[in-house]
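All protein chains of the complex are present and in place, except for one that has been dropped.
Chains: A, B and C, in written order; residue numbering restarts at 1 for each.
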Amino acid sequence: MDLEYSEEYQAFRQEVVRFIADHRHLAPGNVARRPGEDVGISWQKLLIEHGYAARTVPAEYGGFGAEPDILKSHIIAEEFARAKVRPGHSGDNRLVPTLLELGTEAQKKQFIPPTIRGEMSWCQGYSEPGSGSDLASLGTRAEVDGDDFVINGQKIWTSGAKTADMMFCLVRTEPDAPKHQGISYLLFPMDTPGIDVRPLLQMTGDAHFNEVFFTDVRVPTSSIVGKRGEGWFVANATLKHERGGLGDPHAAEARFHEIVELMQHETVDGMRLMDHAVYRDRLLKLQARMLSMKFNGMRVLTHSSRGEEAGLPRWIVKLMGCELNHQMAAMAIDLLGELGILYDASPYLRDGGIWQHRYMLDLGLIIGGGTAQIQKNMIGERALGLPKEPKVEGA
Amino acid sequence: MDLEYSEEYQAFRQEVVRFIADHRHLAPGNVARRPGEDVGISWQKLLIEHGYAARTVPAEYGGFGAEPDILKSHIIAEEFARAKVRPGHSGDNRLVPTLLELGTEAQKKQFIPPTIRGEMSWCQGYSEPGSGSDLASLGTRAEVDGDDFVINGQKIWTSGAKTADMMFCLVRTEPDAPKHQGISYLLFPMDTPGIDVRPLLQMTGDAHFNEVFFTDVRVPTSSIVGKRGEGWFVANATLKHERGGLGDPHAAEARFHEIVELMQHETVDGMRLMDHAVYRDRLLKLQARMLSMKFNGMRVLTHSSRGEEAGLPRWIVKLMGCELNHQMAAMAIDLLGELGILYDASPYLRDGGIWQHRYMLDLGLIIGGGTAQIQKNMIGERALGLPKEPKVEGA
Amino acid sequence: MEFSLTEEQRLLQDSVSRFLQAECPLARVREAAESGSTHVDNVWSGLTDLGIHGIVIPEEQGGVGLSLLEACLVAEALGNCVVPVPFVGSSVMAPIAILAAGTDAQKERFLPRIAAGQVVFGVGVTEQIGRRESEGISLQGSRLSGKAMFVLDGVDADQLIVADSSGALHIIDADARGVTTGKLKTIDRTRAVAEVLLNDVEAEVLPGSVGNRGPLESTIDAGRLILAADCLGASQNMLDQSVAYAKERRQFNRVIGSFQAVKHMCADMAAELEPCRALMWYSAHVYTAIPDEARLMACHAKAHLAEVGQQIARTSTEVHGGMGFTDLLGLHYWFKRIGFDRQLLGAPELVREEAARIQGWV
Partner (left out) sequence: MEFSLTEEQRLLQDSVSRFLQAECPLARVREAAESGSTHVDNVWSGLTDLGIHGIVIPEEQGGVGLSLLEACLVAEALGNCVVPVPFVGSSVMAPIAILAAGTDAQKERFLPRIAAGQVVFGVGVTEQIGRRESEGISLQGSRLSGKAMFVLDGVDADQLIVADSSGALHIIDADARGVTTGKLKTIDRTRAVAEVLLNDVEAEVLPGSVGNRGPLESTIDAGRLILAADCLGASQNMLDQSVAYAKERRQFNRVIGSFQAVKHMCADMAAELEPCRALMWYSAHVYTAIPDEARLMACHAKAHLAEVGQQIARTSTEVHGGMGFTDLLGLHYWFKRIGFDRQLLGAPELVREEAARIQGWV
């Protein structure tokens, strides 16, 4: 056990801190995240130059070209978060790795540089209304007609579809093949005729996601990444980077401290909430969970920094992390009593209504990207080696 | 809503109360339950005569011969419990109804009268080591040899096997038939040569159950109830009376009040446990659950007294009732702190160690007679109409 | 011993439910929510015709003279259909306060108009349950000043009933000089809660509540039972929607209800919710029939339904997967209704602590 960073990393952290202090006046001050704004693009460019964005993307495709070093990446993320300065991005964290691994040289040259500079933005066309947990059953068709694919169908849960320049999309090109073998992976501009984007209102009142409808959308057959029918494997080559991720234990810790703060300052009948033993006990239970996940995150980070698979400690992060966040939001609402139900810029609203917003959003995160049930299947099967559910075909 | 009993039932209750007061000196004073003791048999005889035991068994088979009246049965049970006087029994609550429904006239005449008098006791041979939730997969074989069945195999979870005179037993007589259609239902004496009973120690330290081994056990083919291969249906004709039963909300209420008592008298650091807000909150949560189950029981009783199927309120009783009892025991243990871990006649033992005993026994009840998982399947499928798990044959 | 609803009670609930399903489908709820209204005219007038506003008001004052159990059955039906219409404050707590503490003249003046659907009452008593920040109303002579922060059905109300700091109840004209009403926005857009600022406002005391907390407590108990019943109805609907969705939605070549995980989520919801129905019936029954048990049972019904409702709201959303998170099916209207029922008139921990006090355990 060594909770300190080595000198090399301490020096690196100093560098990052200094860079941020020296350059933060150049960072976009607003919260908008849309790549493509000028100030955003020049900031991203500066970050790439210094190795704080697109850090491991090869220089020939516009990146910084460093060797992967998970601790350095972690330090960069930590310091930008601590300083509350907009961090850099690496284009799209699914698309860019996919292109690097499986794209043609032409695709890499064409798409990666503008993407990591933030001049070209992407949305992802995977999920469909009929295929949630069972993604491979997707039904959006792409038929070859001359040099084009002609796409018909519908995607859902497409975040950023209203603003993205491009989509990377899974379509069914071989309808008669087994479901995993009939899918192709296509790239095309969102302004291609026949694409209709409709916002999808969420329970929170926001519309972060969209439905995307395709009606005879023609894209050249050269839009494909990998071979026809191999799209499932192309997509999964990068999905593996995402599942069971690190989560963000810092966010959970920050949220926990907000609750402590709340309990020390809000009162009911003139009594501090912290003086209610029942609430305090609930707070302590959450603290133990929050700390467990924080240390678990450090354990995963240590594994990752050595290039090892973390295994179970990593598999459980999404399930347990989302649940913890949801429970913290639930507690804050209870603490606030009647005030906890306020929303939408109401008088007396606490913290901008963030707790209700989080309570719902976290439930969405428990559901999204593999429901808690799918997560438990994966933990049972992949981490514990329990057998899969027997397949039922055509039932 | 009418929480009062009608005059007829109030009068009946008075009768029962008077009977108990007049006759309690004749009741077996010890807690042993073994039918066959003289004092037990004479007491049972008296109860049958007055209609407080074997109440609905026809008089021609030695019972009282009353019409079923669930409220009267309930009143009888309540008053005997309240008076802490040993109640009567109706023989075996699975066997006697089965014989009444499906036995031959000769079987009814031979077995029911001594059984309800308590002169003939029974144990049940259903479960096997390899067939827990999947009872119908049982493997104990009975092969016809002349006028006999020859039984080989093993049963488990056989309570009372050491003391019972007889067993009713499920055996496989048609090994090539589908699993539910190859079973027969046999009755035979426990002193038949080749039967070996071995006690099965439980986690509580008691041995309430046994394993029963059969080695070339010969019983006459006339021992069968129903036809060959119909044993599954014979057994289930009465299983239905048992599943999702009433439970005993009175027991839960009594247990709850024991915890209240404990919290009012035990202290930690000189402070009454009732003065700990966290324990108090936990107590209140349990109280709401206990009351819910109590009122749910009254609802089921009302349905039953009208001869209606109670449906969902009845289906959930075992699952929720066992869990509630387990949680109450868990709480009592926590309340007692270090004292809560004592057992086995230790110094300082509280309430004879009953809380640890219950904590384990209730877990056994959550598991036994259909685990919580099987209960949830049944609630999902039978009460909510969700489809069954697709069958996997020979996987 | 008949622990069940009477035929009349079942008929009442059926007729209200049928009316609401016909007149207040989800589309109507959405329309109201989007327009910011929590008072849908056709529903209000239809409920008037069914006698619902006078459900607890005696016949001599133009009501139908039923008990709180019947009011709870109505609340359950309203929750089941997430109906945007005043009820808990206006049609239950206000008449109960007036019946418990009003003079005959006050009863004659207000109750027939409530029963006839001619007047909406807001009720502000939350500072008597758990005072937040500067809530609280003080009395000087017959004039009130201060703030009632969570006035149930208080938006667009004609009359208000508020408790002063001693627990005495007062009726105020919502248009009276010195009254400022502000709408509070909550996650539940089917309910109306207002803050009311009072600046030296002329008020009319309900005399039976002076020096006697009984009427205030009865009013709060009734409100808690109604919120619990609303939560029961909304939770039942979320369970029913889950079961229906699980029977229909297919994934991996099977309807999802055949997966044990989904089946058990539905079974868990049913197993938790079903005993709540008996708890609700008993609690509402004793409110009238066994007053000694009324306050304790109102606490238990409120707190327990809050816990079970929260679990069901969450589980049902999970069963619906991503669709549960969107606005498409409108499932969130129930989710939020249950959230509202949980927080108002005392969050569970506070209500349980009150139940401990009632039993002399503190």
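Basically, a residue touches a chain if its C-beta (ideal position, glycine included) is under 8 Å from a C-beta of that chain, and two chains touch if they have at least 3 such contacts.
These numbers were taken from a predicted model, which means no experiment stands behind them.
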Contact residue for the chain not shown (choose from B:6, B:104 or B:133): B:133
Omitted-chain contact residue, chosen from B:155, B:172, B:255 or B:376: B:376
Residue of C:3, C:19, C:44 or C:259 in touch with the missing chain, whole complex considered: C:259
Touching residues (missing chain, whole complex) on chain B: 127, 130-134, 137, 156-157, 200-203, 209, 266-270, 276, 278-279, 330, 333-334, 336-349, 356, 360, 363-364, 366-368, 371-373, 376-377, 389, 391-395
Absent chain, residues of chain C that touch it: 259-261, 264
Absent-chain interface as seen on chain A, which is shown: 1-6, 9, 71, 260, 263, 274-275, 277, 280-281, 283-285, 287-289, 291-293, 295-296, 298-299, 301-303, 305, 312-313, 316, 319-320, 373, 375-377, 379-381, 383-390
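The rule is short, and it goes like this: only the chains that are shown with their structure count from here on.
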Centre-of-Cα separation between chain C and chain A, whole angstrom: 40
Residue numbers of chain A (touch at least two other chains): 276, 278, 392, 395
Touching two or more other chains - residues of chain C: 254, 262, 349, 353
